[in-house]
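Have a look at the structure that comes next, please.
Only a single protein chain was left out; the remaining protein chains are all shown in position.
Right, subunit A next:
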Amino acid sequence: MLGLGKKDFTLFLAVAAITLLAPFILNPFPTGSGLAQFNAGYPDLMQRFVIYGIFAIGFNILFGLTGYLSFGHAAFLGLGSYSAVWMFKLLSMNVIPALILSVIVAGLFALVIGYISLRRSGIYFSILTLAFAQMAYALAYSVLTPLTNGETGLQLTLDDPRVLDGGGRPTSLPVTELFGMEMRDTASLGLGAWDFTFGVGFYFCAVVMLISFYLAIRIFRSPFGMMLRAVKSNQQRMNYTGLNTRPYTLAAFVISGMYAGLAGGLLACMDPLAGAERMQWTASGEVVLMTILGGAGTLIGPILGAGMIKYFENIFSKINDAVLHQWFAALPDGLEDFLVTIIHPFIGKGWHLTLGLMFMAVVIFLPGGLVEGGQRVGRLFRRRDRKAGGAEAQAAEQRRTPAE
């Protein structure tokens, strides 16, 4: 279906279903209950899940397939945001032209940066990309202030020309829209104790992510994708097989840069301002974490990793001591204080600590990321089934394996 194999198509459908039903799935706890703070089903956060999902999907095409670890992809994210905001200022509040420009600008910069950085591999490549990203950050922060509005960040103003939207000077700042549908519009649905919110912005981002994911699956299963995996495996053999590795890696770099630009553009579509901090090395590092946490080189891993990190960032950081006291209120006072003291460093502002420990655990015990974890659990269940079903199931398993 859609040019995908049966397995991939099922995966795609599953991701599509989960994404589109996210407002329900991520809101499992009734509003007002003690656990409601673990709900992530509000548009603002869900948008971030899918946008960073796009960023990580693209990064995975470079890092997961070719093994080239770029440490400067946030530069393309930032470029995408700046381009989109400029489009809002000059042309129209419609998000389509903004996204198109984001992708093109990020792609062009990726072509130049990739052409230079890919002359080296391994750690030297990573350092080169990091250097480029930090230069971009410094330029955006100070030197190029007329273009980027320096540390304040690029914003919409009342006297922007906006050639297409034209007509009369607005009295309030306009909002981003898609042919009349405002991105910030939401609809609510109350079901018993639950409240569900559906945002136009989230659904727009979700559709863009699904398209990006679909394209990524096609790339993974194409001869081009196979060549990229071959680059990771053995460049020497590539060359002696008559293949020029440079254009393959450059194409992968540009594609992943365009994904990053698209993600940056979407961030600006959801909230039309762009700041230099979006290009900082921490942002580049974050996408590396997302990809590795989820499982580099796997289709679904980067999306899982992006969701996981953004969830921790937004939900764990909101838990504070008062909340903890509430949870452990039933315990004797001494024990309650003791537990709160122990857990305190890992929550609130300390959420990085939790994330760091989790990341270490994944790298050490599950080098294949969360996806490998899932596979192991799956295998465990299958093995149990086999024990129960005896020789028959075992034979079936053996028949299945070569076909996979």
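As a convention for this text, a contact is a pair of C-beta atoms (placed from the backbone, for glycine too) under 8 Å apart; a residue touches a chain by one contact, two chains touch by 3 or more; residues count from 1.
One rule holds in what follows: contacts and distances are computed from a predicted model.
Engineer: The complex has one chain missing from view, so what does its UniProt entry call it, picking from "HMP/thiamine permease protein YkoE", "DNA-directed RNA polymerase sigma-70 factor", "Transketolase" or "Amino acid/amide ABC transporter ATP-binding protein 1, HAAT family"?
Structural biologist: Going by UniProt, the chain not displayed is called "Amino acid/amide ABC transporter ATP-binding protein 1, HAAT family".
Engineer: So one chain is hidden, and I want to know which residue out of A:184, A:232 or A:352 touches that hidden chain in the complete assembly.
Structural biologist: A:232
Engineer: Consider the whole complex, including the chain that is not shown, and state which of A:37, A:222 or A:341 touches that chain.
Structural biologist: Of all options in A:37, A:222 or A:341, contact with the hidden chain holds for A:222.
Engineer: Which residue, A:188, A:244, A:282 or A:326, contacts the hidden chain when the whole complex is considered?
Structural biologist: The missing chain is touched by A:244.
Engineer: For subunit A, which residues reach the chain that was dropped from this view?
Structural biologist: 3, 5, 215, 218-219, 221-227, 229-230, 232-234, 236-244, 247-248, 251, 255, 402
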